[in-house]
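A single protein chain has been omitted; all remaining protein chains appear in their positions.
What follows is subunit A.
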Amino acid sequence: MAPPNAHIVKSFDDDLRALRSIIGEMGGLARSGLDRSIQSLLSFDMELAERVIADDRRIDDLEMEVEAFAISIIARRAPMAQDLREVIAALKIGALIERIGDYGKNISKRVASISDSKYRGAGSGVERMGQMVSEQVDDAMRAFLDRDPYLARAVNDQDEAIDDFYESLFQTLLGEIAEDSELTAPATHYIFIIKNLERIGDHATNIAEMVHYSATGEYLEARAKGGDATGLTLPL
């Protein structure tokens, strides 16, 4: 007897499971890349930074796999209702995770430049922000794997704390540049790094939004996504 929620055509369930598992693997790799990029930054570990950069290729490959698989499921299975929402969500989440991987890679790419400078000021702030963002990615992925709209909403709500943290770090770094112009180069790298982290937080929130839509058919109410003090994005 098939489980109550199973498709009559069992291989359809196999397809959806396989699609989820690729997304799960991507999420794990992206989070690990993010954690290791922060670690390489804090310890100026060039070797680790290089590995993060190299490993990102695997995430890119998996994203293409997700895309091809999702298109194939749509073409062959003509998914409807929650199945359709799940496949579309997987397609979009795959792209979001791929971007998260890229941001981790970008952070690692700055390790060499920063390690040349004596500046160590922003380290603890970046470490803390990296943890917050990493947990955010983890929560978003758990919400996806558990189809949990409540956790998805919580991720959405937590993004504001990351944005606030980003703003305060940003102001601190601007202040340090103003005080000592020799810090302009390294502090600017840190500004890009925290901006990358802030964007990862936004992408985790976007993942959570897709999870919520996939699980319930309803969109989470839109909220402004952060970093407004830099003047680059406008509040919605």
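What we mean here is this: a contact is a pair of C-beta atoms (placed from the backbone, for glycine too) under 8 Å apart; a residue touches a chain by one contact, two chains touch by 3 or more; residues count from 1.
Following the convention adopted for this analysis, contacts and distances are computed from a predicted model.
**Student:** What is the missing chain called in its UniProt entry, if the choices are "ATP synthase gamma chain", "Stage V sporulation protein AD", "Phosphate ABC transporter ATP-binding protein" or "Histidine kinase"?
**Tutor:** Matching the unshown chain against "ATP synthase gamma chain", "Stage V sporulation protein AD", "Phosphate ABC transporter ATP-binding protein" or "Histidine kinase" yields "Phosphate ABC transporter ATP-binding protein".
**Student:** Of the residues listed, A:L84, A:A154 or A:A185, which one is in contact with the missing chain?
**Tutor:** Spelled out, the listed residue whose C-beta touches the missing chain is A:L84.
**Student:** Looking at A:A6, A:A54 or A:I71, which residue reaches the missing chain?
**Tutor:** A:A6
**Student:** Just checking the interface: what residues of subunit A touch the absent partner chain?
**Tutor:** 2, 4-9, 12, 78-85, 217-218
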